[in-house]
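Of the protein chains in this complex, one is absent; all others appear in place.
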Amino acid sequence: MYGYSGKILHIDLTTRKTRVETKPEAWYKTYIGGVSMASRLCWENIEVGCDPLSPGNPICIAGGLFAGTPVPVGGKYGMASKSPLTGFIGDSLSGSWFSVTLKRAGWDGIVVHGASDEWVSVFIDDDKVEFRNASHLVGLGTTETEEAIREEFGDDQVRSATIGPAGENLARLANVSNDGRKAGRTGQGTVWGSKKLKALSIRGTRGVRVADPETLLKLSYDILQAAQGPHTQKYRILGTSSNVLNMNRLGLLPTRNYQQGVFEGAELVSGEYLHEHYKAKTIACAQCPIACEQVGHVKEGPYAGAMGHVEYESLYALSSDCGVNDMEAAIQAIANCNEFGTDTMSTGVTIGWAMECYERGVFTQDDFKCEKYPEGFEANFGNGEAMVTLTEMIAHREGYMGNLLAEGTRRASAQVDEERGTETYKWAMHIKGLEAPGYDARTLKTFALGLAVGTRGACHNRTAAYDPDIKGEVDRFSVDETRGGLAKSTEEYAAVYDTLPLCKFIRRCFTGKADRAGAWPAIAQLINATTGWEFDYDDVDLIGERAHTIKKAFNIREGWTREDDHLPYRWQHEPMETGPSAGYVVTDEELEYMKDIYYEAKGWTKEGLIPKEKLIALGMDDVAEEIGV
Amino acid sequence: MRIQVEFLGVSRLETGVKEIALDVDKGATFRDIVRVLGTRYPALIGNVIQPDGETLQAPNILNHNARRMVQASQMGDGPSDGDRIILMSMSAGG
Partner (left out) sequence: MPASTSKYQYIANDPQKCVGCQICEYVCSYTKTGEFNTYRSRIRTVRAHKILITSVACRTCEDAPCVIACPRDALKQDPATGVIHVDASRCDGCAWCIEACDFGALSINPETKLAEICDLCQDLEDGPQCVKWCPKEALELTTPDRRAQRARRKLAIEEVLGR
């Protein structure tokens, strides 16, 4: 087989034993890599019904088909586990060197079972596996840990995925970091922390061989050249933060916990402002010719020295959503989340919820006691220092509030409502327990559907259904019979990229058009030049449907029902009062109708379950046996 | 008629301008307006406006009064006096 080693590494932290599993080629053709393979490994290796923080929940890592080759933006890998935030599949993507060394060490995937009694880091040296005491690394930040390990080995090519204090403290918002990138959402870091796994390091010294290197090089070169032109200019020059003003103008920018969609301070926390005042440099992941990472650097003031790469999804959560118009506080908060190892989105939105609680009198200053502020502090919207301090408190479970918010919005809200007899659930902005993304869905109705049915919760990236709404290809303010098919189409499109994986920012660089017709043929060529297979347009298209289906099947087996596909209370009951998107909610009627037509478009039952024939047609016979209807 | 044109993102960077008031003929289409902008700000040609001077380079798009994103097929429509147009680069994600 080209493109794969044919080997999955199993590591048991309880017994400290390893074993190698081989899979048939058909399995690779079905699951490919990335989120699909990782979710499939999770399906195969999890103790069904287990608590996400128990030893029965595996950490499943799946490499990238194109990692370690010159294919642009192919240096990515997937990670899956049962999410401590949602209780459903938590599938995450990260990028850069870790994916390359994984490939070069000769592993297609890694499954970590069980749990260690003591803090451990695992080192994979090509095909040797070593368990190392990690007690001296405990307490170190994510990049601090990476650096410490690199020092220990004295080898730049040892790459590590690590958790920071947040994962160590079992904050449910914890992520896994590598090479300055993150497997960011759903609490991957929490699972690592529950296993006392501080780091996973890999050294891969082998070369990567592909079926047709000359063709692969030619294809890669053309894509690389295209990636320097207008098709990526937005990412290269301003980065994704340029979405702040875009969303603000449309009335979609989450402001003060999604109370409004227009933020009066938007200019000050915009990508344009970052570019002018705070940008230090643009950098790239391994294997990427675009370079979209805009690194912000604060030179003076209370947050002098803060440096972090500023993405839109981090920025809205830690600025407008908290009512904060201070870019320096935002950069510091982002840097904190990066170093302590929490998901910027979930952290910011959870803080936004807490701020609203404070403003409504549910919390008092007292509730915010911590070491820095022994009397507590005011946590009103707009208070940048409160926001920054809370990022520290959450990662360390410090004080009543740090400990509460570390649980994530859903649990924190449920706990407070029980303790205090309040109704904070009405402004808890999550779906299935995963906090909402940077777009208010009240007037993005296709997107609202896509979020509601999303397998990992409120994830914009997995559904991608905001695209037709925001671009005006459909009327975002209303619902019609096309939305079910649209939501299916966008989520399966996204899933192709998440499975190979390829960064979606390259999507226009194949032919100039980002649609299936513009991208799938080129991707088929890349796959075939790498593996020697004969994939065509339809085979590429199926990649996405398969990826989404295995995740859905996982959820069904873990107890998902139609009721779990919901929307936050605010989006259903409280229209915005001002701005271009004022006056709308997604009604129950609209939501249930859209769910109906979505399930129908997917070929599922009215309850959202999957017919046996459908699973068999997708090559998932064993899944059909277990959960097919 | 007079319309407000706001530049966001790359177009703001290329022109160095945030917002202008533009006087155009009554009945001017969105396509006409793009042509006018390309002529006034040649830096837009390439990254924002295609070499033909009147077609927007994807993912750049015009927003009309914060409600409508003007689709390629609608570029023959036009604004009314006092309307607000935003030239934005719309790639969701990140």
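Chains: A and B, in written order; residue numbering restarts at 1 for each.
Just so it is clear, a contact is a pair of C-beta atoms (placed from the backbone, for glycine too) under 8 Å apart; a residue touches a chain by one contact, two chains touch by 3 or more.
A quick note: this is a predicted structure, and the numbers were derived from the prediction, not measured.
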item: Chains on display which the left-out chain touches in the complete complex; value: A
item: Touch with the omitted chain, as defined above, among A:228, A:482 or A:572; value: A:228
item: Options A:284, A:522, A:582 or A:601, residue touching the unrepresented chain; value: A:284
item: From A:180, A:437 or A:450, residue that would touch the chain that is not displayed; value: A:180
item: Hidden partner chain, touching residue among A:6, A:56 or A:213; value: A:213
item: Touch residues of chain A, complete complex, unshown partner; value: 68-70, 72, 100, 104, 156-157, 180, 205-210, 213, 217, 221, 224-225, 227-228, 280-291, 295, 297, 307
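The criterion applied here is as follows: only the chains that are shown with their structure count from here on.
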item: Euclidean distance of C-alpha centroids - chain A vs chain B, Å; value: 33
item: Chain A partner contacts - residues on chain B that touch it in the complex; value: 6, 8-10, 12-13, 46-48, 57-59, 61, 63, 66-71, 86, 88-94
item: Footprint of chain B on chain A - complex, ascending; value: 230-231, 233-235, 237-243, 245-246, 249-251, 271-272, 275, 292, 311-313, 439, 460-461, 464, 466-467, 470-473, 504-505, 508, 512-514, 580
